[in-house]
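This is the structure I have questions about; it appears just below.
All protein chains but one are shown in place.
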Amino acid sequence: MKITALLVLFLLQFIVAFGSDSDPVMDFCLPVSPSNPFSCKNASLATVHDFTFSGIKFPGNFKESGFSATAVNYKLFPGLNTLGMSFVRADFDVGGVNVPHFHPRATEIAYVLEGKVYSGFIDTNNKIFAKVIEKGEVMVFPRGLLHFQMNVGDSPAAILGSFDSQNPGLQKIPSAVFGSGIKMELLEKAFGLNPKELYKLRKRFSSS
Amino acid sequence: MKITALLVLFLLQFIVAFGSDSDPVMDFCLPVSPSNPFSCKNASLATVHDFTFSGIKFPGNFKESGFSATAVNYKLFPGLNTLGMSFVRADFDVGGVNVPHFHPRATEIAYVLEGKVYSGFIDTNNKIFAKVIEKGEVMVFPRGLLHFQMNVGDSPAAILGSFDSQNPGLQKIPSAVFGSGIKMELLEKAFGLNPKELYKLRKRFSSS
Amino acid sequence: MKITALLVLFLLQFIVAFGSDSDPVMDFCLPVSPSNPFSCKNASLATVHDFTFSGIKFPGNFKESGFSATAVNYKLFPGLNTLGMSFVRADFDVGGVNVPHFHPRATEIAYVLEGKVYSGFIDTNNKIFAKVIEKGEVMVFPRGLLHFQMNVGDSPAAILGSFDSQNPGLQKIPSAVFGSGIKMELLEKAFGLNPKELYKLRKRFSSS
Amino acid sequence: MKITALLVLFLLQFIVAFGSDSDPVMDFCLPVSPSNPFSCKNASLATVHDFTFSGIKFPGNFKESGFSATAVNYKLFPGLNTLGMSFVRADFDVGGVNVPHFHPRATEIAYVLEGKVYSGFIDTNNKIFAKVIEKGEVMVFPRGLLHFQMNVGDSPAAILGSFDSQNPGLQKIPSAVFGSGIKMELLEKAFGLNPKELYKLRKRFSSS
Amino acid sequence: MKITALLVLFLLQFIVAFGSDSDPVMDFCLPVSPSNPFSCKNASLATVHDFTFSGIKFPGNFKESGFSATAVNYKLFPGLNTLGMSFVRADFDVGGVNVPHFHPRATEIAYVLEGKVYSGFIDTNNKIFAKVIEKGEVMVFPRGLLHFQMNVGDSPAAILGSFDSQNPGLQKIPSAVFGSGIKMELLEKAFGLNPKELYKLRKRFSSS
Partner (left out) sequence: MKITALLVLFLLQFIVAFGSDSDPVMDFCLPVSPSNPFSCKNASLATVHDFTFSGIKFPGNFKESGFSATAVNYKLFPGLNTLGMSFVRADFDVGGVNVPHFHPRATEIAYVLEGKVYSGFIDTNNKIFAKVIEKGEVMVFPRGLLHFQMNVGDSPAAILGSFDSQNPGLQKIPSAVFGSGIKMELLEKAFGLNPKELYKLRKRFSSS
């Protein structure tokens, strides 16, 4: 009995998560369980409900900066598993901001569902590409490059973003740089900020 | 002078088009010309207008079956070149149909912009996955599998589809099978149709 | 004991099937069991018999349309697992037909082992490329494109097809379109067929 | 003659730069010219000097933060073209800093050639992984994630970094965020900084 | 005129050869010329003859070791360009040998067209997998691993090999090691051979 229990524990702590966004070798792969996303259920158990998603019909609740986002990857929508794509709905209150961030593993196609959005990215020559895009317009953010958005209209805005990875990842610059615990001395030198200024940023972006 | 002219001709008949949807090795690659999509302009010539697209703000004109689609790949939106993605806007009149088709080189994420759409795909076990999805809902069509859509609501419908290839390709079954000129005898045997029935189909789907 | 049994059941319903046809990271990967194809046996257990296959020395039994095919992928020949390739032997009785179909995940190289075969594919501009090829000749079907074959000689024919995927997949148009259960109204509009004609096709291609 | 001249201009403005870090299809591809990196010279013209590089034998000149780096990709070392790899030598004066940055298209293996280096990265859960590594030790920075380094010893330090892309790209956070021209209002909201603080950062990191 | 001539020379020395065996982004890409394999002709110029190949219907002439091979890649069969596959016909006289060799960029599926062939490969643990295979049988050689074949029957033998690369490459061990000019001292130490033995090998395998 003890062996069994150990075995169960052993298995449960696994998160079988190896994988890649290359060509699939099956039609699809529905994960057996949320904690075991890369072991597939028998295909005969799949139903149409595994391939449809209703969770972004409405805006989320606005949080920091009047901004709210629902990232829909294989964890939230298991049918996407192994299919190489995911998406996000982002909502902006008036003046709301999607802070400078990047997705380490994907290009993004951003389609404006509603409103006017100042939208842009920076290339590796440090050149900015930014403008206001409106309902029905599209902007592309090349793989891995820093980008940002702000609602500059006078009503709420919304964007649908699509990614060419089932798990593009997200690093928000303010919290990753100032809220993760990088040595103060390094940040002081890197940004030319004094300890007081850094302390303020650190306080703002630390999660605890 | 003759050599020059020959050379010009020689160059103009080139369509440098080799490529693949794998990891890019540059931030982006704006094609030098529409007929030369894989030779890139100097990155310093790029502007924000190269990365935004306004051509799908409105529905297209309805054609066959009350259906209209604008496929936006690197040919129409050159900024997508080498970035591994493309998209499509599809509009459906009441009862409009997107005929059974497939994209040989991509998965598709279909988001309903408006209306009620019966939407589905067939897997390689010949099992159907189909249901009606509504505004704000999403369906995924796995890479290369046959799929189809029909507006089953009582007002126009629209869908935004995203692809994980800059050129997913499209084969519409009715015209590919019956309008391309496959030997009649083969089609008769394959579908069990008589010459008269086939002739009708052939006439309907031949392009000339 | 009950936990053990549940665990066994739990494990057996898994089909660990995630994977992709990209560069392998090992020499090979022999599946532990048919129902667990992507967990590899210890390489030291491999023998030469794992990498050889004798199952296509002879033609299969002719079925529909005087045609018979044995698709040899990692399920039938486990040594192919992770190696990015698979193959098929197709036999044609006189007049036998390989119906219009496509492989969602692979290019195919078709080599004529015996006979005369009308063979062709359709590209995404709906242009047909077809001709009769004979013993020792080869035709290539680009990835994902619709193709078809018919024995036009006066003796049996055979083809060896190779694929650049360990699981290319197969969708046969007649059964996928007319035998899978797509809504009748959609098919009527898509093909311009009347209910009676469609009913006939549906009856012919439905699996039950 | 005019046509010729136009043609020359036409050709010279091309930078054939499409490509990807996937499997090569040749042994190697030496670019015809620096401005035409993806057209290969005839392989018979290659010599051993095309595949060796002597430009990082010595430290560079220290610049900002007592830090100097020589990124060696296919532009500096053409023999790397299509081979999927590149490298960098980074030198640190005492206290020198490699500011928070990331490579959009590669993993990095960092080997300490000399000295003691505080070295770390942030994952997408905003968790920091950082420690001091010494001569002969190695740290890996996963693809696309934010990382940073500082010489915390009392003598100069040096690192050899290797990448699994021939052009990994580089975005340095301070200049990309504060020196590229992102709208002030967006940065104020994103970082909670006041205009005066932002002005100071902007001034420091703007290139002109 | 001088500029024109220079330009022609300039163009002719190009071998645009960059590429990779990843997902294609077009249906196919017929090279404009043999010396310019990765610039594609306009697809509308393609005919069925571009996708069929008749050059391996008969055995080649036997050379060294009673062995003859025709490697059919995109250089010989341009229609294969960008499609990720190629193939080879190998003929063996009685006792004929295909010397130990490997393909740096592909897995191989070897199908016996005729005869009895001792066939095998070595894995990276230095373990051999070898046996005699006969007409209609198949052996797979995993990507990049050393393999070899010998006709052990009493009549000629033939094999059709397929590769998952449009240019798998080939290194024959005897000539690559002993006929390429590697420093004698290195080879003496590596193989434990004396100068006389090495001289004999060198003489045998040097191309001049």
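When the chains are written out, they are named A, B, C, D and E in that same order, and each has its own residue count from 1.
Keep in mind that, in the parts below, a residue touches a chain if its C-beta (ideal position, glycine included) is under 8 Å from a C-beta of that chain, and two chains touch if they have at least 3 such contacts.
Owing to the predicted nature of the structure, the values given are computational and were not obtained by experimental measurement.
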Interface partners of the hidden chain - shown chains only, full complex considered: A, C, D, E
Residue, one of A:Asn151, A:Asn167 or A:Ser180, that touches the chain absent here: A:Asn167
Sole contact to the chain not displayed, among D:Asp93, D:Glu137 or D:Glu185: D:Glu137
Residue ranges of chain D at the interface with the undisplayed chain: 21, 23-24, 27-28, 43-44, 46-54, 56-58, 72, 77, 79-80, 83-85, 87, 107, 109, 111, 113, 120-121, 123-125, 127, 129-131, 133-143, 145, 160, 162, 164
For chain E, the residues touching the chain missing from this view: 65, 95, 97, 99-100, 102-105, 118, 120, 122, 124, 126-128, 130, 142-146, 148, 150, 169-183, 185-187, 189-193, 197, 200-201, 204, 207
Chain A residues touching the omitted chain (full complex): 3-4, 7, 13-22, 104-105, 165-167, 169
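As a working rule, only the chains that are shown with their structure count from here on.
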Most distant chain from chain C by Cα centroid: D
Pair exhibiting more inter-chain C-beta contacts, B-D or B-C: B-C
Chain centre separation in whole Å, for chain C relative to chain B (CA means): 24
Averaged-CA centre spacing for the pair chain E and chain A, given as whole angstrom: 45
Rounded Å distance between chain B and chain E, as computed from the means of their C-alpha atoms: 37
Multi-partner residues of chain A (at least 2 other chains): 23-24, 27, 43, 120, 124, 127, 130, 142-143, 145
Interchain pairs in contact, sorted by label: A-B, A-C, A-D, B-C, B-D, B-E, C-E, D-E
